Structures are given as C-alpha cells and as structure tokens.
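Encoded as structure tokens, the structure appears first; notes follow it.
The chains shown are only part of the set, and none of them has been moved.
Labels run A and B following the written order; every chain starts at residue 1.
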Amino acid sequence: MTYVRNAWYVGAWAHEVPRNHPLGVQILNESLVIWRTDAGVLVALEDRCLHRLAPLSLGRCEGERLRCMYHGLLYDHSGRVVEIPGQNRISPNLRVRAYPVVQQHGWIWVWMGDAAAANEALVPPILGLDRPNHVFGYGQLDYLVEARLVTENLLDFSHITFLHSKSVPVSETWARERPRVREQKRGVRVDRWIRREGLYGMLNTESLVDTYLCCDFFVPGVLLITGGPYPLGTADVLEGRSPDDCREGDTFASHAVTPLTDKTARYFYMFGRRPQGDETAYEITDKECAFAEDKAMIEAQQRNIDANPNARFIATSADKAIVVFNRLIEKLLQEEHAPRSSTVCSGEAPSPVALR
Amino acid sequence: MTYVRNAWYVGAWAHEVPRNHPLGVQILNESLVIWRTDAGVLVALEDRCLHRLAPLSLGRCEGERLRCMYHGLLYDHSGRVVEIPGQNRISPNLRVRAYPVVQQHGWIWVWMGDAAAANEALVPPILGLDRPNHVFGYGQLDYLVEARLVTENLLDFSHITFLHSKSVPVSETWARERPRVREQKRGVRVDRWIRREGLYGMLNTESLVDTYLCCDFFVPGVLLITGGPYPLGTADVLEGRSPDDCREGDTFASHAVTPLTDKTARYFYMFGRRPQGDETAYEITDKECAFAEDKAMIEAQQRNIDANPNARFIATSADKAIVVFNRLIEKLLQEEHAPRSSTVCSGEAPSPVALR
C-alpha cells in the first residue's frame, strides 16, 4: 500500500471513545487501540500486548493506564509495561508503539508516520461536528476496496450526473463542463460555477440560480465541500472567479477516507448547515442513497481491477484533479522515503474557503 | 484452467436479456456484459469500461449503444467508445473486446475464442425451450467446483444407482452394465438399453419395458439426453443397436456446464416433453433433488481434491466416456494452440439422435 504516513488519518469519531472505553481500529494495515484516560488524555497505542499479542482493545482502563485482560500486563499511556502480575522485574524495553493522536472537528486523528514530525497544524482545516449554531447529519461506510478508489471518486464529480442519476438527479453540466483544478500545499482545490440551473444543477426545479461549489482535498484523503446559491448572473460578473464571501459555511460537507487495510477503507462523512427552522438534525437520507450507489460501483470496479491485474486506467480530461492529487501524494512519498528529510513535512494545509 | 476457447458456451437464458437490460456474466474467468439493442441485436462485450474498469453491466442501454454509468463513456455494439462526456477527442483505439454471441434453444451462447473462427453451425444441436408443442421445466445451479467435475459426473451415469438412490430409486443395472461409448466429431455418444425393468430402470413399478437412452455430449460441456420406453424384447430384436425412430424427442433433457471461474461453474438444465394432458409445465422436482445430491457430492469431492493436490483419480471401466471426451478436449486444445490452425475448428457437431 503506498499511502503517505506523515499525515493525520481519521481513526474514529470523538464520541466513540468516552473515558474508560478502549476502541480497536485499523489504519494502514496496523491495529491500534484508542482510549481516553481518567484525566481525559487521548492515547493511541499499538493494539497488541507484547506478551502474547492479545489485543489491548479488549483490555480494561485503570485510571491513566490500560490493562491487557488476557494475562494482566499493565501499560501506561506512553506504551510502557508498568506491571506484570506475579513478576517483580520488568525490562524497561517492554513498550508498544504510541501514535500521536488529536481530536478535532468531532473526529479522532492519528499520525501514522514519524512521531517527531507530527504537527497538529497539519490536521486538515475542515468543518465538523464542533461547529457552533449548526445542525448535523453524519455516518460512515466500509468499502471492500483500496482507499484510493474512494478518494478518486470524490476527486471527480463528473460521476454525479450518471452514477447518482436516480438519487440526486442533476443536469449534465457536472459531466460536460470541467471545474477549475488548482494544486495547494498539501491538497488540491476543485471549484466551479453552475450557471442558471437549479441549485447544484438539480433538475425538476423552477427556481434558477448560479451555484458556486468549492471542494478542498487534503492529504491523506480528506475533503471539505462548501458553496451555495448566488443571484443569476453572479458567475458572469465574477468572470468565473470564486466569490469573496463564499457563504460563510452556511452548509458544508466533510468527508474522510481512511485505508484500513490494503483492500478495505472506511468512509466517514459529516454534513452541517445553519438550521432553517427548529430542526435539530440535518436529514441526509438522499446523500446516503448516493453513497450506497458509490459503494456498489466502486466495489464492482475493485473486483474488475483484481480480476485483471494487467488492465490500466485510461485517463480522460475529467481526471485532472486525480492526476494532480496523486502527483502530490507521490511527491510526499518521495520526501518520506528520502533519508534526510524524513521528519520534515511538506508545507502547511491550505486555508479552506474563507470562513470567518 | 485448460478449457477449449473455440467453442460456444452457455452464458445466460434468452429471457434474462430483454431489450435495454444489460446482464453481467462470467465465463472462463472473464467478465462479460450481454445486452440487446433497441433493434434487437444481441451483443456481448468485455464487462469493464476502459476509463476506470467500472462494469458496463451496471450501465444504461441507449438505443443501439451502452453507456457506462460511472462517468458516462458511451460504447457502440462493436465495443468502440463513441462518446466521452466533456471531451471532444476520442482515440479510435478505445475499444473493448466484443464476443460473438447467438441465441439458440432458449440459451445465449458466447464464443470465447478467436472471433474469426466463430461458426454458428458449431452450436451444439440440442433441444430446448423453443421446441414447439412441448412443456418445459428448467433451472440452474452454481457449483463451487471446477466445471470439469460436473461434466464428468454427467459422462458417467453409473452414479445414479448410488448417489441418487433416494431421489431416483433405480436398479443397479446403471452401475453394473456398461453403456456403449462412441466418439463423434465434437462430442461423444453414450447410449444403452435397459431391458425388462421399470422405465429407465426405476424400481417399485410393475410395468416392465425395454428402455433406450441416448446421451450426446458436445464440446465444451453440453449434453442432450433422449430416449424412452419400447416393448419388451425390442432391445434383443435390435441386438442392442439404436432404434431407428428414437422417440422423436417425446422427452428430452438438455444440460450445459459453463466454467465461470477456475473453481466455480454454472449448471443450466432444461427438460421438455409432449404434454400428456392439459399441463403447461413439466414438473422436475425429483430431478432437482438429484441435482442437489450431485452438488453436495461434487463440492465435497472438490474439497478433497484441493486438500490433496498430489492425489490422482484412478479410472474404472465406468470412466470410458470421460476418457474419450477428455482426449477429444485435449486434441482441440492442441489445435487451438498450434500456431497455424488457430482459426480452424475441428469438424462439425454430430447430428443428434435423429429428430424429424
């Protein structure tokens, strides 16, 4: 699996890890236990006891420590063994790997690479469940595919016209007009106007608007979508440039794709908007129908890939953002594997669409 | 998998492919989409879009064309890409493989080898659902085994006495007397008389007859069974030869075994007979019970084969038809792989039991 390691991966939802409740997760083929101590410290350790490789995620939190519940070895939050029941001497080398871990936007992020290079400023600047004055809808989906196929699906929304023709009936503008694609420091921005159509190009509506849509992709596979309706003619007046105000996050969608193993991926999503009445949640059933369509198609695509190891993709002009993003990943991988610079992370995350 | 490619394989039932309804199938480890255009043309293409290997069988028929519903590439029925939404230039080399395909006897047959060698006359001359003045029973069954094990099961009916002793109680004649085995051009004929027993040797009946049974096996793995009762003594009068009239297809059974992958096979079957009253279908529950017995045994056999890669079969005298048929397959395979003759198919199908 060629994924960047010096990056923050979404491992879980913040609410999945209350105090005293260890959670086992997989990221990049590695098993981790994430837990929160009594004092509220978030910890991520290798999920296997040194003694006989039992999972620590089946263990028991004891204050600031985690006990393996097979034969009782006790770990502190640096990953060190601090007790072996019935044995007085403990080698100071008995230690499992600890991963840098932070909580932001309602997600728990784990740094899978060189711990010395972990930099909280590199957490993608998305919007999430911690945004005030918003209502939310969210969920997750597991794919039996390489994570890159899910990321690449998000990088080319020309598929919306066809794949989601039933769940999200939109005009062919999505497929027939190309968005603007710009590389950022650790990401790619894909933005576009849809002129004189229903909001987001939706069919079956009489009220026409100009819609601006901005997709910010961040390494390793995280997406923030913002945008919304503008008066007819705005796009032409701006000559296709981004609007200055950009909706202030009235609505947003954040997605994260985490490789669990070589051929499995977890897709996390959150949608938010300012409430329009007294609703307390954002109903996203239509979006979840679309996700089911994505999953069916991409898993079938993966089966075709596996059955035809020599077959290659043939890029069309719709693949520009994919090409740019993958080139960026390639560059970061080379930096990671270059002997000297392995602890230096390339640049900082781009600012999201201006949010005040 | 060593299967003959220059042959017609049953891929589906004709009624599974109405207009505008693409169907994904597998044959010899290859994925195909079979569809019927508005004009009624039957088409079989490689089931993966050139762009990103999405299955075309999840696509949408548009008149004479088929659109991939991932990003919208449009294919004509030769397999050529004729539209890429949002892109003006299309390389003329963008083309997926098209397979020769025909409909006969209620089945859709696909030629898996050299298209130039495809010859409709080589479709096995079985009887099927298009036979007039008959009622039918039919179905299919998927096996988790190499197709050859299912074909070989059909080539030696001595198993009926034992394996089907509960579903089809017949005398031991099936096991203790050997049928006649004769090689044909692209097949093997196995025929026999069962003298002075219940019809087909069935136990628990008082009315005794002579039964003639003729099994015609065709490459790649297709079987037509015809035959029926004759007055006591007929077999002796004919000195064991085939009867001239051979029942005119009063009843028949046609079977086809298609390798889906190396270790999976689909078994298609149809039974027909002239209606004896006002019935509109041919009840085949007893036969389907027998098929379930076959499946349980052969899948267990496959597991033993897989667990014992060095174990070899030991032929008995009951295996004669298997030996002859496999020698024929071997010969055809050699012809296929001989550089010069790769587009020449060996001989023509044998005539079935004379049907007027």
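Everything below uses one rule, namely that contacts are C-beta pairs under 8 Å (C-beta built on N, C-alpha and C of every residue); 3 or more make two chains touch, one makes a residue touch a chain.
Quantities reported herein were computed from a predicted structural model and do not represent experimental measurements.
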{"item": "Complete complex - number of sequence copies, 2 represented", "value": "3"}
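Throughout what follows, only the chains that are shown with their structure count from here on.
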{"item": "Distance between chain centroids, defined by C-alpha means - subunit A, subunit B (Å)", "value": "49"}
{"item": "List of subunit B residues in touch with subunit A within their complex", "value": "29, 31, 47-48, 50-55, 58, 60, 67-73, 84-87, 94"}
{"item": "Sites on subunit A touched by subunit B in the complex", "value": "152, 156, 158-159, 161-163, 165, 172, 175-178, 296-297, 300-301, 304-305, 307-308, 311, 313-318"}
